[in-house]
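On to chain A.
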Amino acid sequence: MTAAPFLALLLSPILAAAGALVLPPRWRAASVLHAGLGLISLLAALRFVALVLDGWTPTWGATVLFRVDALSALLAACVAFVAALAALLGPRLGPDDHYTPAQVRRFRVFSSLFAFTMLVAVTANNVGVMWIAIEATTIASAVIVPLTVTKASVEASWKYILIGSVGIALAFVGTVLGYFDFVTLVGQREYALNWTVLLANAPVLHPPVIQLAFVFILIGYGTKAGLAPMHTWLPDAHSEAPSALSAMMSGVLLAVALYAIVRWKAVVTAAVGHQFPNRLLIGLGLLSLAIAALSLVIQRQYKRLLAYSSIEHTGLMCLGLALGPLGVFASMLHLVNHTLAKSMMFFASGRILDRYGSPEIGRVSGLLRVMPWTGGLFAAGMIALLGLPPFGMFLSKFALVRAGFADGKGWLMAAVLALLAVAFVSLLAHLNRMLYGPAPAGIRRGESGGWAVVPLVACATMLVVLGIAVPAPITELLDRIVEIAGR
Partner candidate 1 sequence: MSPWLLGPVQAAMALLLAPGLVGAIRWMKARLQNRSGAPPWQPYLELRKLFAKEVVVSNNASWLFRAAPFIVFGSTVAVTLLVPLLAVPLPFDGAGDLLVVVYLLLLGTFFLALAGLDPGSPFGGMGASREMTVAALAEPTMALAIFALAWSAGSTNLGHIAARMLATPSEALAPGHVLAFAAIFIVTLAETGRLPVDNPATHLELTMIHEAMVLEYSGRYLALIEWAAALKLLVFFTLLGNLFAPWGIAAALTPGALLWAALTLALKLLALGGVVALVETHIAKLRLFRVPELLSASFILALLAVTASFLLR
Partner candidate 2 sequence: MSPELVSQLSVGGSTLVLLAGLAMLWRRGVRAHIGAFTAQSVALAATTAMVGWFTGDWQLWAVAALLLLIKGVGIPILLARMARRFGTERELEPYVNTATSLLVGGLLVLLAYLVTAPLVSVSQLPTRTGMPLAMGLVFVSLFVIISRKKALTQVLGFLMLENAVALLAVLGTHGIPIIVEIGVFLDVALGFIVMQVFVYQIHETFESIDVEQLNRLRE
């Protein structure tokens, strides 16, 4: 029983990659197959969510290699959703897409591999395998960052692969130290690197070693999550990559890295108590919030704007993790909202880039007149990112600040609110300039690729549903996660 969903979840991206390699991208069947496999993996992820909600924690593999609990199910669903979106809306050979068949093939192969590595990272029980999968995500995504080779995209991809790999290597040092501490206590065991075993033996581990390991883990996975001061690769990579890829990277890759940090935080909290990890998380979270918020004030390109907003939201989530159970609930809800909103925004910005031809904010004006639907979605996404009412982020921002005050960190919350105000005022200023004002002469009006807007509208409605009334299954899932990570 338990093998089927795993196979569906993990194998479909592999098949999609193989299919894309074999079938010529010009065929209609190829893109339909690609999209279909993406949907299958999404259905598998949703199946996992259902299983977890029924109280199961499905496991698979020899030494309990794969294990899906509430946290993994949530992340798997997010990854599969964004991967399906990318498969559906990624570069294809439509009339107004300017990609060559070779590029499309390369994109499809490596984006499916990218999805596969993320799914493995999220479902692996073995901490070592999780590290390998996350390292593999860097490699898979780095290949397609320079899909169209320009000086800027080459530069962005080099920095991405270099900083990413160095960061991840440090995370491996942390993993090794964690395992070292376990071996000195219990001796070598085959399943030693399993997260469940580590968690069980955590109270016995030596505090100084675990603290050292957590520092390396935080710096390593923090680089992948885009936490300051290791965030520098993120704006370049996300603004130069094709928008489908940057949607996947900004939407879910950061979340997967954060997932790794949450896993290790649970172990370290069990070993050393929550005071040490929380202090580190708050420090890094506040730093990234500050740097991102201040960088948003003077921004000339809207894709970089979205990248910096990702850094800011990741910082907020990282901060939330350190504010007790309600904080973890808020940051996980924030994670779901951010994934939806950010991926929608990057797809919409891709369409804007195709139409206006320039990434500069100054050159895009009168968006609501030129492309009413995309403009509307772009506005809706931006307002969602600002945490304004009809959308879900208002609830998670409110819960986060409430958790902060409940935890007695009044001054910290004051700083957070001030930084959020600065960030949001500058985001709104840019949005205002793009949406309204006279439309530039000679721009073709009206929507192009009509049906492509439908999934984005679906994203927007999901965001509104999350905003008006958080559906019961999600609250149930998040409560389960709080039990795992929120002690």
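As a working rule, a contact is a pair of C-beta atoms (placed from the backbone, for glycine too) under 8 Å apart; a residue touches a chain by one contact, two chains touch by 3 or more; residues count from 1.
How were these picked? Simply put, all candidates are chains of the complex that A comes from, given by their letters.
This one's a predicted model, so the numbers in the text were calculated from it and none came from an experiment.
Chemist: Given the candidates 1 or 2, tell me which one touches chain A in this complex.
Modeler: Chain A touches candidate 2; the others do not touch it here.
Chemist: Given the complex with candidate 2, which residues does chain A contribute to the contact?
Modeler: Touching candidate 2 from chain A are residues 65, 126, 128-129, 131-132, 135-136, 138-139, 142-143, 146, 149-152, 154-159, 161-162, 165-166, 169-170, 172-173, 176-177, 179-181, 183-184, 188, 190, 192-193, 206, 208-209, 212, 235-236, 239-240, 295, 298-300, 304.
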